[in-house]
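Note that one protein chain is taken out, while the other chains of the complex remain in position.
And now, chain A:
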Amino acid sequence: MGLLSDPEYGSVKWVIVLKKVHKPLSLLLYIGALVWFIMLGNKEFNNETYFSENALLPGLVTNDFNGEHSAKQFFNEFLQELEDKYEFSDAMPVPWLVAKMSQLHLEVYTHNFTLNYPLGNEQVYTGTNVYGILRAPRTSSLEALVVTAPYRSLSSHQKGTAAGIALMLAFAKFARPQKYWAKDIIFLITEHEQLGMQAWLEAYHGLHSDAETFHTSLGTFWTPGTPVFDLGKLMPGFSLNGDHKKCLNPGKLKGRSGSIQAAINLEFHTPKIKYIEVKIEGLNGQLPNLDLVNLVHKLCVKSGVHHSFRNSYSWIRSRNKMDDWMNGFWTMFDMVIAQIDGVPDGNHGLFHRFGIEAVTLEGREATDPAGKAPRAQALSTATFYRLGIALESILRSLNNLLERFHQSYFFYLLAATNRFISIGQYMPSLCLLCVAMLVKALSLWVSIPQEGDDDSDKKTKEKTKKLAKEKHSDSESAGEEKSEDTPLRLRKIKNNSDDVVPGEKEKTELKRKVKLTDESSMSVVNIGANYLLVHLIGYAVMNSPVILSHIGAKYNLPSEVSVFYGLIAISVFLIFITPVVPRLVRTARITHEELSLVNILLLIELSTVCLAVGMQNFPLGFVIAMLYTPLALITSVVVKGQSRLSSVLLVLKRVICLLVHPLVAVTLSMIVFSNILFPEEPFFDMMARGRDAAMQAIMFSIVDSMIYGNWLFNLATAVLLPIWIIFWQISCIKVDSPALK
């Protein structure tokens, strides 16, 4: 350290200034970040959307869709079929769909998949997808487009998708004899919502069950058969990862087409919808290319279908600037909130990680469960004809594509259906938060007394001087080399100690001091061991749900309950045990410098994590940064022997620290959320509802992480939890003030 830094370090101007202003500066940066974020909703700070891809030629072609009649017929027949045969069953009418698609001269296949539920009693679910391929008549099957609709049974609590399926079939009937398709079109009906979609996509891309989960097999160069470190081999009977690797068996597809360029997911429960909600958020906050989103919005306008994106409705255009800003902000904010959990809000979201751009078109009525749209009652209702026209023009535009979507943005926020905020515009707000942390880290760094440093060293030097002066009368040799470093000095003193009696007392004192300095010098190994241990704990917690649910299953507890309470127990245990951990791995007490260094490392780690996550999923990174920056700014090394006020403050800090514990934060936010949804409920009901919601949320995030490769749970346990633990350690361990030495 000493070698790398300037010897006149402490007195350089910027260091002095930094030491003075770092607190208000960090606060300013934090506020600046929030202000920046709010400003993004304003028209001055975001841009009008535009097409980057030339090949799309959106809306140039006349529409010939003439399948309104057949769509109605399919719709009625489908509903009839469901009522007749599937009223009390959740199964999909596979024979009917296969028959209809065969009649349209599509290549029809079914696809079976199996889910071995990884938690609890390991139930097995099966499902079937039906898909028909329309082969492009004048070219080879190298590329494909996908039109999909999820199947929902009559008893489903969600809106049905019968009209979507009927429209899809009618469109297939219309498209089959056309000669201009340059890509195959796959018409796909999936069962079990996202599960069926996931299974179909994995099967389509050849990810079989033996190829491990997605993030282990695609994310790395790992291939089956490579020797890996397996704890199970070392300790038979103990499996850290459980069997969840093979939980979804996607099976095999009997018929394939080419590489999929884009996908459109249809969720229409009735043709008489008022408007279309275009849903874009995908797994882990991934978004489809902005060109596809623009395309859908533009062609909706052209086909005369009303459309919306969250709070932005195509039929409402306010002239008031303030209203515009607020609308823009809330649309953007809604999008951010929806992306945090990384759960796709439709089947389209699973396509994104395969590099396929996809959106969901959801039909909505004036009084929709998803929320009321202003003035939607007065809108003209859509018909199969209009929806068909919209679908046709979207697909013909996609048909013109020559390459995958790559021209426009992949990272953006939408402030309206026609306004966007690019990554270059929103990242500064996240960067400001991280800079606040880094400023704090830098200020800590410059205020750490350097190793073998002036403060303590000066004292020893003075002592030696004194000693030497005393000795001067007796011996000549001692006083000359006082500027040497400690061991040398020690040797000198030792040499002298034989013949000098009066200096005895001072000498022993000096020895003790020297010993203390030796021990208190920073031990990177000790800090590193603690750091590593804490992160290993995080990793273990990440893998704990399977074990917890197995334990719970023995006592017939539902897995969400056992996992939830198991995680609470682990957290409580960690809260008590972790402040002691640093003492276990070392002999001496932890010093102020060491803890400061830990704090610096922690700040750097946290800001890096926020930026790295924010690059992929901005909302998640931003929220983590927003929650943890205040904690990072208030947490500082606690020194023993403080005044009353500061100990009160310390308690407050610890309470804040506890509040942002990932588990606590999730539970609290669920309680607040249920309070917003059901404001009239009494307190305890609200708490219970919040607890249940948190239970569900955690369970979903675990299952999502296992089946779909959602990061949220892994990130929260393996990265955030260790960071939090170290914060907790810093605020719980009291150290000697450096001045006392």
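Here is the rule we go by: a residue touches a chain if its C-beta (ideal position, glycine included) is under 8 Å from a C-beta of that chain, and two chains touch if they have at least 3 such contacts; residues count from 1.
Basically, contacts and distances are computed from a predicted model.
Visitor: Which listed name, "DNA repair protein RAD51 homolog 3", "GPI-anchor transamidase", "D-2-hydroxyglutarate dehydrogenase" or "Cleavage and polyadenylation specificity factor subunit 3-II", is the one UniProt assigns to the chain that has been left out?
Guide: "GPI-anchor transamidase"
Visitor: Which candidate, A:L18, A:I38 or A:L57, sits in contact with the chain we can't see?
Guide: Counting the whole complex, the residue in contact with the absent chain is A:L57.
Visitor: Out of A:K13, A:H157, A:K179 or A:R644, which residue would touch the omitted chain in the full complex?
Guide: A:K179
Visitor: Which listed residue, A:L82, A:A136 or A:I547, touches the chain dropped from view?
Guide: From the options A:L82, A:A136 or A:I547, the contact with the absent chain belongs to A:A136.
Visitor: Can you list where chain A touches the absent chain?
Guide: Within chain A, the residues touching the omitted chain are 54-55, 57, 60-62, 136-139, 178-182, 396, 399-400, 402.
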